[in-house]
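Below is one structure. I have some questions about it.
A single protein chain has been omitted; all remaining protein chains appear in their positions.
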Amino acid sequence: MAPSLYLDRDTWIHRLDPRTKMFLLLGMFVLAFVFLSPVYEAVILLLVLFFGYLARSLSNLLRIWFILVVIAVFTIILWSIFGSGRTPLFLFVEREALLYGISIALRIDATVIAGMVFLSTTRNEEVAIGLVRLSIPYRFAFAVSTALRLVPTVAATGFTISEAQRSRGLDLESGNLIQRIRKYLPLLVPVFISTVRSTNVFSMALESKGFGASAKRTFYFQTSIGRRDVVVLVVFVALLVVTLALRVAGYGGLEGFTR
Amino acid sequence: MGDASGALSVRGLGYRYRGGKGHALKNVDLEIGEGEFVVVMGPSGAGKSTLCTAFNGLIPHFLRGRMEGDVFVRGRSTREGKVGEFAQEVGLVFQDFEAQLFSTNVALEVAFGPENFRVDHEEMERRVEGVLGRVRLTGFEGREPATLSGGQKQRLAIASVLAIEPRILCLDEPTTDLDPLGKLGVFQIAEELRQREDVTLVVVEHETEETLDADRIVILREGEIVADRPAHEVLRDVDLLEESSVMPLQVTRLFKELGVEREELPLTPQEGVEEFRRRGFSVNPERHRELIAADEERGREYGEPVIEVEDLAHRYPNGVVALEGVDLTVRRGEFLAVLGQNGSGKTTLVKHFNGLLYPTEGHVRVGGEETGKQGIRKLGQRIGYVFQNPDHQIFSDTVADEVAFGPKIRGMEDDETKERVAEALRAVGMEGYDEEDPFGLTKGGRQRVAVASVLAVRPEVLILDEPTTGLDYAEQRSMMDLVRRLNEAGSTIIIVTHTMWVVAEYAHRAAVIRQGRVVLNGTVREVFAEEEVLRDASLRPPHIVSLGNSLGHTVLSVEEMLRATEEG
Partner (left out) sequence: MKEIFTMWRHTQMVVLVALSAAIYAAVLIPFKSFAIVPGFIEIRPANVFPVVFGLLFGPAGAWGSAIGNLIGDFFGSLSLGSIGGFVGNFFLALIPYKLWGAYFRNRNMETNVNSGEKLAVYIATTIVASLACADIISWWLSLLGLVPFTVALALITFNNAIMGSILGPFLLLALYPRVKRWGLLWTEIMEPDEVATSGSYNTGSILVWFGSIATAVAGVFLGLSSGGPNATVIGFGLLIPLIVILIGSFMLGGREQVEAAELMDAEEETAQVR
């Protein structure tokens, strides 16, 4: 089971308020969606990578490089087939469709890497507290953070279950598609049962610790928007404005592409 | 109604779960004073956990069943307020520690309760620091709960309740799933709490050896209180304990069998040694030699080697060395116990026997052939592996289907499968349960189904991982008697366990693993004679063994000690 992507490093990006980091992530997503031309998209990708470098988080690329490569290849092929343009290149593929595919590949990889940098610099509890501070109802944020806490536990249970069933002779590799899918039953049923079985104890433990005892609660984890956050936000907003202005002025488009 | 001013006052409490067959609790009366330490014992399903949930109003407010009678917490009826209101008075730590940790790190987990009660930030920091210090988890503040060991998780669960600063603390079987070291940590915390006069402590416990310091022991059976007396009185009542599926203290039982008056029965090994000498008992060397001779005789009857481990090392992909330089031979017909702390490498070792793991160095041969050449599917035919938690393998709607899974997936005909199922169910004493829903059975029943489902493939060797965890004393006995019968019928048995009396009374040989190496390997008697080496591996032999060792002769059970003892 791959543990979470979080890297415990002490960089200024790590120290930002979780809300600032969420805003940066969203801003990165927007940036990635502004342009259609491969060159401009490549610049955005480099920007994301630069952020990752500042956050000393690029080592996580080793964990997801395979996904990134497959996404890129797949997207380029997909859009070369499904898109259309003016300039024939080879067979039924047009130049604009290929360029579009490359742009989209860069765009998706840029957003996925942005997500990776976010997760590399933000602890699970910061995600939860960030949600609360953004006025998301506490019980929802609680469910998200508890689920995050439980994923490794459920995964470990799942691993033990697969060992137990393989010891009994379960072999997931043989049989046709339907048989193979059905062979997941001896894994999925115990995973479900042994997890859901504890719902009542979980709920009782929660109530025994005063969950819902009063409408309001205090928070141990303190967050505050500091000067650093403000500077980062201002710079990033400026970057967004410049980017959008460039696009409106007609840069970074892709002429002649249709889908 | 009399005075209800104690810490907890239970009056005529009865409870029936919604859809439950009978009463979980019947007419329970119990008074617990401020600062008392009370232990609750009794068989599985006696209503011990149900009683705990009545202390803070989960009954009747959360669990929707039918409640009779009243519970008063420091004079106030639990019917009058919500669970949240009593949570600050009564802290409840549940048995399943996995299911009471919600947070993504340790400090937040501890702060969770205070947050709900709107404790301000400074006070919260003070409590987090103080409480983590008390459970010895200082320095773990930023760790994810999932990365902690079982003992650490249980301590964290206790800390998270202590942070609410309740005056009454109720721990429901706090040590059931822990290894000896983890248990020790929890007992130390309980010990410190009980020395504070402002904390009232109620502990549900099944390990008799840990109840010696209690003020009182309450025994529940089928929802009713059958005894509520000072701890030492109850501990000397060997018959009562046995009838209540609680393991009596071995030393106490020995002296009772030797005819000592109940009031004078010793409880601990130290007391036992003194009493033994004072009464002029002695160990007859001749009879003790007969015991050793019987061990040797048994050793000569084993068949050819089934599993051979030679200079085995296992290194996990992340570089952690789990095993190093392990040599071990298991012969046909043996009954081997593998002992050690969690993380010592004992489970890693036995997983090599059925091909769940392969050596990174050295050799593991089953039936003379390297395991790597056979693969898990073929090895599964010879080596059956019963995992610790039966819920990790049961998935079928009926017991028969569950047991038939192994034979079916190995392509056996329907007739053959049926025969195997019947045979396996007979072997575990569950004939007639074919059409039952396995999830409707008790833990002991599910454990048996798991054993049967492995037996149905007719393996030569049966590996059982912690076969007695979570069972009461009577269920443990019956489980181990079953294993012994299988061994006597020809199966080679390997158990991985922390329960030392089980090893002493049932296993033939023991191997002790410490930090990936075998530090002791011999007959159980030889291994248990080395108390110091065991202590270094954080293992503690049963009381009767300690008593024997102090007298210079290693015995493994009360019966053996009786046989070797001479009067006058």
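To keep things simple, chains are lettered A and B as they appear, and every chain counts its residues starting from 1.
Simple rule for what comes next: contacts are C-beta pairs under 8 Å (C-beta built on N, C-alpha and C of every residue); 3 or more make two chains touch, one makes a residue touch a chain.
If you're wondering where the values come from, they're calculated on a predicted model, not measured in any experiment.
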Exercise for the section: Out of A:Leu16, A:Leu58, A:Val191 or A:Val232, point to the residue that touches the absent chain in the complete complex. Expected result: A:Val191
Exercise for the section: Return the single residue from A:Ile102, A:Leu148, A:Leu170 or A:Leu233 that touches the missing chain. Expected result: A:Leu148
Practice task
Just the residue numbers, please: which parts of subunit B touch the chain that's not shown?
Solution key: 18-19, 62, 64, 102, 395-397, 437, 439-440
Handout entry: For subunit A, residues in touch with the removed chain
Key = 1-2, 4-5, 29, 32-33, 63-64, 66-67, 70-71, 74-75, 78-79, 82, 84, 104, 107-108, 111-112, 114-116, 118-119, 137, 139-140, 142-144, 146-148, 150-155, 158, 178, 181-182, 184-185, 188-189, 191-193, 195-200, 202-203, 206-207, 211-212, 258-259
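Criterion: only the chains that are shown with their structure count from here on.
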Handout entry: subunit A-facing residues of subunit B, complex
Key = 53, 56, 58, 62-63, 82-85, 87-88, 91-92, 94-96, 98-105, 107-108, 111-121, 124-125, 128, 142, 144-147, 160-161, 164, 351, 354, 356, 376-377, 380, 384-385, 387, 389, 391-395, 405-406, 409-410, 439, 453-454, 457
Exercise for the section: Mind listing the subunit A positions that touch subunit B in their complex? Expected result: 8, 123-125, 128, 142, 145-146, 148-150, 152-153, 156-157, 160-161, 163-171, 185-186, 189-190, 193-194, 197-198, 200-214, 216-222
